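Of the protein chains in this complex, one is absent; all others appear in place.
Entry: chain A
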Amino acid sequence: MARLANLETEYPVLDSTVRNFCASHGIFSVEDFLIHDLYMLAAFAEQNDSSERLKEGIAQVLSVIDDMHQPWLNGMELLEDAKRNKHVFPTGIQGIDLLLGDGIRVGQLTELVGPSSSGKTQVCLRTASNVARNHMVLYLDTGNSFSPQCIAYFLGKTISPSSAQAKNQFLQKVMSNISCHSVFDIFAMFDVLHQLESYLRCQDGRGGCQMRLLIVDSISSLISPVLGSSSTLGVINSKLMDTARALMTSAGYLLKKLAHQHNLAVLIINHTVGGEGGSSKPALGDSWKCIPHSRLFLSCDRGSNTYNVSILRHPSMASGKAARFVI
């Protein structure tokens, strides 16, 4: 929120008299304005000499604030939006699609949690290859685990045998829709998401092939270098914790905003850490727990090729349901 001094160029009514009055009450920016008691402020303004100007100034700031919130929507408009824009993308893996009732939903954040080597990256690659047939996909990779051979393999399995040249053309067309970007720290990820936002704003106007899937593999390795644990004491550590948690929730909200406003399905990968009694629980703690819309827990049967998936949290399916799948 801007400082009042900076707003003067746009709104000349916020001149020095208004600002000095506000400063005398400890208000330097629009944010301070919001937390102050406005009735008290108006009462003080009344008692002041130049009360008209002050009231104009206060009204101006209030109108600036009004412009900042998202538009109101009623239930019918939300339903229209959901029917028109918020499609469901099948992942291409039968077990998961049956479990989720057709697949992952646009406009929602789906999290895949699981111990190491439980198939999370494979599920993402499979989903990417499925969605890339008709839409664009962005894959943010933190562990150099994006494997174009896997994508080519999955695509090769799904098309009927035809000439090598036709197959090549098909692979080229679909794989050019997948963009892979390596990010190695959380600020780089914010940069990329910000650029993506500008790109999506341009894209929404025109038709053609649009981006519909964003995959972050994995968000936990970006946040772990900054996230501490609450058991450590000390002022420095608690400040670090606050910054880290703020970055984490900020990332979560940005992803949700991108998903809803620009009709993306977002798939993120999280890993597990040891919990009590030797069981594993998802990393990133309780603050992250409520951020994704749906959470799926994956695990692998050692020795066989089958994987287990169970729902930890989903907006429309019962949690605790499980299924098995093969890749």
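Simple rule for what comes next: contacts are C-beta pairs under 8 Å (C-beta built on N, C-alpha and C of every residue); 3 or more make two chains touch, one makes a residue touch a chain; residues count from 1.
Following the convention adopted for this analysis, contacts and distances are computed from a predicted model.
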Q. The hidden chain: which UniProt name fits, "DNA repair protein RAD51 homolog 3", "AP complex subunit beta", "Sorting nexin-2" or "4'-phosphopantetheine phosphatase"?
A. "DNA repair protein RAD51 homolog 3"
**Q.** Sole residue of A:20, A:70, A:144 or A:163 that reaches the chain not shown, by the stated touch rule
**A.** A:144
**Q.** Identified contact with the non-displayed chain, of A:24, A:117 or A:319
**A.** A:117
Q | Contact footprint on chain A, counting only the chain that is left out | A | 1-3, 6, 9, 28-29, 31-32, 115-117, 121-122, 125, 132, 138-139, 142-152, 171-172, 175-182, 184-185, 187, 190-192, 194-195, 198-199, 202-203, 206, 218, 220-222, 224-229, 231-232, 239-240, 243, 246-247, 250, 271-274, 278, 280, 283
